[in-house]
Each structure stands twice: as structure tokens, then as C-alpha cells.
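One protein chain omitted, others in place.
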Amino acid sequence: MVAGSAVLTAVVLTPFALAVLRPGSLQGVSTRTWIVGGGLVLPALVLTPLLGWALVAGERMQPGRGDALRIEATGEQWRWIFRHPDAGVETQDVLHMPAGRPVEIALTSRDVIHSFWVPRLAGKLDAIPGRTTVLRFVADAPGTYEGVCAEFCGLDHAHMRFNVVVHAPQDYAAALAQAAKGLAKDAP
Amino acid sequence: MKTPGFWRLTAGFGVWASALIWFYAINGVGCAMGWDAQRPALTLALVAHLCILGWLAARMHGDDLLGSVGVWCARAAFAAIALTFAPALALSVCR
Partner (left out) sequence: MSADGIAAPMLDPVGTSPQATDPIRLHKALTRVWGAGPGLARLSAVNHSTLGLRFMATAAAFFAVGVALAMLIRAQLATPQSAFLGPETYNQVFTLHGTIMMFLFAIPMLEGLAIYLIPKMLGARDLAFPRLTAFGYWCFLFGGLILIVSLLAGVAPESGWFMYTPLSSRPYAPGMGADVWLLGVTFVEISALTLAVELTVSILKLRAPGMSLDRMPIFAWYVLITAVMMLVGFPPLILGSVLLELERALDLPFFNPTRGGDPLLWQHLFWMFGHPEVYIIFLPAAGALSTLIPAMAGRPLIGYRAIVAALVAMAFLSFGIWVHHMFTVGVPHLALAVFSIGSALVAVPTAIQVFAWLATLAQGRPRLAMPLLYVFGFFAIFVIGGLTGVMLAMAPFNWQAHDTHFVVAHFHYVLVGGFVFPMLAALYYWLPHVTGRVAVHSLGRTAFWTMFTGFNVTFLPMHLTGLLGMPRRVYTYVGHEGWTTLNTISSIGGFVFAIGLALIAVDVALQARFGRRGGVDPWETGARGVGTLDWAMPTPPPIYGFAALPQIGGRADRLDPRAVGRALAAGRGYLGFVRNGWQETLGVAMATGAPEQVVILPRATFLPLWTALTLAVAVLSVLGGAYWLALAAAVGVVGLMLLAAQRAGLEVDHPLLPVGQGLSLPPHTQVDGSPPWWGLVFTLVADGALFASLIFGALYLRLIAPGPAAPELGLPALGWLAAAAALVGPLATRGALAANAAGQWRGPWLGAGLLGALVAAGAFAAMIATAEVDPRAHATAAVQAALVGYGALHAGIGALMLLSAGLRVRGGYVSAARRLDLLLCRLWSDYAAVTGLLALGLALALPLLPQGGA
């Protein structure tokens, strides 16, 4: 898209430069070419493939296909609580998940609107009080990925960060058990 | 106190606005109520609006500014309705 934008910017600025610096050089271009060609044809040629790609890609990312691991995430000022309903485990500001498997995060909030975003793994989705929204994605490779809250939520919004630890599929269950123990240890 | 022919300016996109309201209402209320089978209703809304717009555009007249602009707006609105709402019919209704 960046390359395309550069081209389109040139498409507009070049006639401008010619008109101003070499007056008369574009006299031959008809009004129809300018208005219909530039105003209708050019946008149509650019927007149609863009939209086609966007709608197809977006459709593929929709949740609800039933094959995903479900994790619940609750945002509150100013931390994230993650619950794994199958394993009965709850963690704070750290999300454990397996690699190579679709995961659906069910998001909600206890107070104001937050937004769950791990830039290197997926797009973001808002966590809204009173509602549950579902974000579906696949983490390809194991590793630790940093996430941020991406909706302004008050004084400590800037520090409302979390980590996503993606495990190789065989290590995932053990990691979850470890995390459960760790939280029990830290509990007051 | 006549408003001669101003309707010609607003008719085309007025129909487009109505299409948007119907689409949003059917989809918004439908998903909230758990009605997943919205596509027939949405398609009907789309086709009905295109027909109404076609009928209105045929009755538009005049070489004056309001008339010629009105005709162009009607054509643009027709394209806008078709392009905006038709592709959506192929996509996830409530997700």
C-alpha cells in the first residue's frame, strides 16, 4: 500500500508541477479526461482490488468456527486478568497460549473500555463493559510478545501492558500448571 | 413559498440514506435478537431501494442546474447503493 500511495501522490503532484512550472504543457488534456478519468476511473481502479482484498481477508479472520481454544480476558483499570476455563487457571498480565492453534479470546471489561492488542500477533479488539467480544488469531511461532491496552482508559493507560507467552504445543499444559502454581504462591 | 425542484438534489442520496437505515436496522436488531437468517430481508431491502431509485430518476427532469445535478446524483446514488450493500450480502451476518 505504501508503494501504491507513493505512485498516487506522484499522479497528483506531477500535473500540478507541470501546470505551474511549465504552463500550457497540459493544454491538450480534455476536461473529460481530468474529471472522469481522474475523478471516477482512477479511484475505481484503485479501490476495487483494495476492497476485494480487505473483505476477503476480513471474512477469514472472523471468529466462531468452533475449532479454537477459548481463553477469557478481562480488562480493568489498569491490568488484564486471563482465565483458561478448561484448565481452571487464572493469570494476571501474562497470557499463556499454544503455538499453531487458533485461539479465541473472549474479551470484556469490569469498568471502562479497554482494548486488547498484541501488535506482532493480531489486530486489536475492544473490551467493553457489559459485552463480550471475541478475537480470533493464530500464533505461528513460540516466543514472548508484548501487548498494550489500546483504548484510553484513564491515568495509567500508558502502563497497562501485558505479555503473551506462546509455547510449543507440547509444552503448553505444563506451562499453564506452572503459572497456576506461581499465582498461588504470590497470592496474599 | 415554493421550493422548486430542490427534491431533485436530494432524492438520489435520500434513497441511499434509507437503504443504509434499513440495512443497519435489520442487521443490528437481527443480531441482538438472535435472528441469523437475515440475508433474504437484506436482499429484499437492497432490491426495493434500487427499484425506487430507478423510478424516481426516471421522473427527474430539466436541463437546469438542479435537474442535471439531480440526475448525476441519482446515478451516483444507484452505484453507491449497489456497490455498498451487495458485497456485504456475502459476509458473516453476526460475527
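For clarity, chains are labelled A and B in written order, and residue numbers in each chain start from 1.
The definition used in the following text is that contacts are C-beta pairs under 8 Å (C-beta built on N, C-alpha and C of every residue); 3 or more make two chains touch, one makes a residue touch a chain.
Note that the structure is a prediction, hence the values are computed from the model and not measured.
Chemist: The chain left out touches which of the shown chains?
Modeler: A, B
Chemist: Of A:L42, A:L69 or A:V138, which residue touches the hidden chain?
Modeler: Once the missing chain is taken into account, the touching residue is A:L42.
Chemist: Spell out, residue by residue, where the missing chain touches chain A.
Modeler: On the chain A side, contact with the omitted chain comes from 1, 4-5, 8-9, 12-13, 15-16, 18-20, 23-24, 26-27, 29, 31, 34-35, 37-40, 42-44, 46-47, 50-51, 53-55, 57-59, 61-62, 77, 111-113, 115, 117, 119-120, 122-126, 128-131, 133-134, 146, 148-158.
Chemist: Using the touch rule from the top, list residues of chain B that touch the missing partner.
Modeler: Missing-chain contacts on chain B: residues 1, 3-6, 9-10, 13-14, 16-17, 20, 23-24, 27-29, 31-33, 42, 64-66, 68-69, 72-73, 76-77, 80, 83-85, 87-89, 91-95.
In this section, only the chains that are shown with their structure count from here on.
Chemist: If you average the Cα atoms of chain A and of chain B to get two centres, how far apart are those centres in Å?
Modeler: Distance between chain centres, rounded to whole Å: 32 Å.
Chemist: Under the touch definition given earlier, write down the residues of chain A that touch chain B in their complex.
Modeler: Within the complex, chain A touches chain B at residues 51, 55, 58-59, 62-64, 134.
Chemist: Flag every residue of chain B that touches chain A in the complex, lowest number first.
Modeler: 87, 91-92, 95
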